[in-house]
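One chain of protein is taken out of this complex; the other chains stay put.
This part shows chain A:
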Amino acid sequence: MTYPAKPTSTRSLMLEVRDVTKHYEGVTALDHAGLSLGAGEIHALLGGNGAGKSTLISILSGVTKPDSGEIVLGGEMISVSGPLAAMSAGISTIYQELSLVPALSVLDNIYLGRELKRKTLGLPLTLDRRRMEADVRDLAADFGVTSSELRQPVSEFGALKKRSIEIIKALAFDTKVLILDEPTSGLEEAERRVLFSHMRSMRDRGVSLIWVTHHLEELFGLADKATVFKDGRTVGTVDIASTSVGDLIGLMFGAAQEEFGGGDTRKITHLEPSHKRRVVLSARNLSRGSAIRDVCLEVHEGEIVGLAGLAGAGRTEVVRLLMGLDARTAGTVELDGRRLSLRNSTAAYRAGIAMLPEDRKQLGILADLSTAQNISISRLSTVASAGFWMSRRKERALAEDYRRQLGIKTPNVEARIGNLSGGNQQKAIVARCLNTSPKLLIFDEPTQGIDVSAKVEVHALVRDYAANGGAAILIASEIEELLELSHRVLVMKKGQVVGEVRDIPAAIEAGDFSRIKSEVLTLSAAGQIS
């Protein structure tokens, strides 16, 4: 594949990775992979799970040693023998899981392990905080951290500030190449924009960025180039200015995939007007202290109701009330016309409400149990005799059924679920929910942290569930995802429902995607962020 050379490609080379190969116990993670990074360039690194991105990053940051290959930084061949060697060579990495020490101040975090010291009694024993602060003050201010914030513990800050602190930490020392692993995860729309402006200002300082992301639409207008990995090999490098999401997906997965971004509605089912359909869930005046106030919510059969809002708007809190995970202080919940008391989650499942929770690793999977055991756990009676005696055979058969139906990719349903990829774990959790034959299924951030192709599959599961007459509530921070899947969106703010957008499939079909998107965004951010 050839791509027209753009002026950007004339930038001098900062980093070149040549012919890097890495085997793990017989499996080839990287196969003569390469990457060329210009000076002051934002370079996206793309690929599905298992494409080799993580391996390349861990090689560049000194965590893993390659079997063969060369790394050339600024014209010199370097050997990255360990994390410290990488940093002193000028390669820093900001991992998806933040690596700041919460209890230490911002300043101490920035200088952790590289502290400036002052001599006391002739020995360098005391930290010279004044000098450290003087050295980074201007830099910190550029990335939105004031000098008084430098002295506060990191634990007091949100996700965006923490990323900024990591950026300052990298730039405080001579960093030529900064690797960002999914830097926008956990950030809201407005926060993302701030992060992107930080990335631009780093580029302006001449730092080269390697940016790993699953969110392809974020690349446009920001990244200069993208290199696509597949099966440990470099598929190609493209100029972002001359490509599209579809092209990139084609490179990543070989075949044209289902829609991604842009508001395609091919799969969504159109619904009859709501008064003709049965109401499945009717929640009135749900309240929990002052956190959730008077939330009213109806879900009809076959309908996907999206909850939109910023972080902290109370979306997850509302569904936790519906699941009986938190106690409500007021309000009623009716399912199929029957009043529910919802004393705990067991009661919710028994009544016919199931939930796929946010934060798959902490709240979703039971990592040490097998895939089969994870699927059966919410309704063990389906795999037991006489109501209490577990049948391993039935459990296995149930899991095999779902494995086929939902396309869960695992060689063995009785192997530990913790070893599966994120997308397959998520499908197993969907299976767990379906096994309880729910009347209402709640999806809370169903595609968090899973790769693009798994995402498309999970989207299909959500749609198919509704198409078969199920009622669903969906929470998704990614507004495009929310709109593409929902029939109707309720917008929440500060624990209340502040607006509703109806007939979304029809609106999207009429080409109004960006109008309803801005409508939802305006509602959820009104008076908060421009």
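Heads up, the rule we're going with is that a contact is a pair of C-beta atoms (placed from the backbone, for glycine too) under 8 Å apart; a residue touches a chain by one contact, two chains touch by 3 or more; residues count from 1.
Quick note on the criterion: contacts and distances are computed from a predicted model.
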**Complete:** Per UniProt record, missing subunit out of "Aromatic ring hydroxylase", "Alkylation response protein AidB-like acyl-CoA dehydrogenase", "Autoinducer 2 import system permease protein LsrC" or "Phosphoribosylformylglycinamidine synthase subunit PurQ" is "Autoinducer 2 import system permease protein LsrC"
**Message:** Going by the contact rule already stated, which one of A:A39, A:A159, A:A311 or A:V456 would touch the omitted chain in the full complex?
**Reply:** A:V456
**Item:** Residue, one of A:I365, A:L440, A:I473 or A:V520, that touches the chain absent here
**Value:** A:I365
**Complete:** Across the whole complex, the chain not displayed is touched by chain A residues 24-25, 27-29, 48-51, 54-55, 230-232, 253-255, 258, 323, 325, 344-346, 348-350, 354-355, 357, 362-369, 373, 376-384, 387-390, 394, 397-398, 401-402, 405-407, 409, 411-412, 415, 419-421, 423-424, 432, 434-437, 453-454, 456-457, 460-461, 464-465, 468
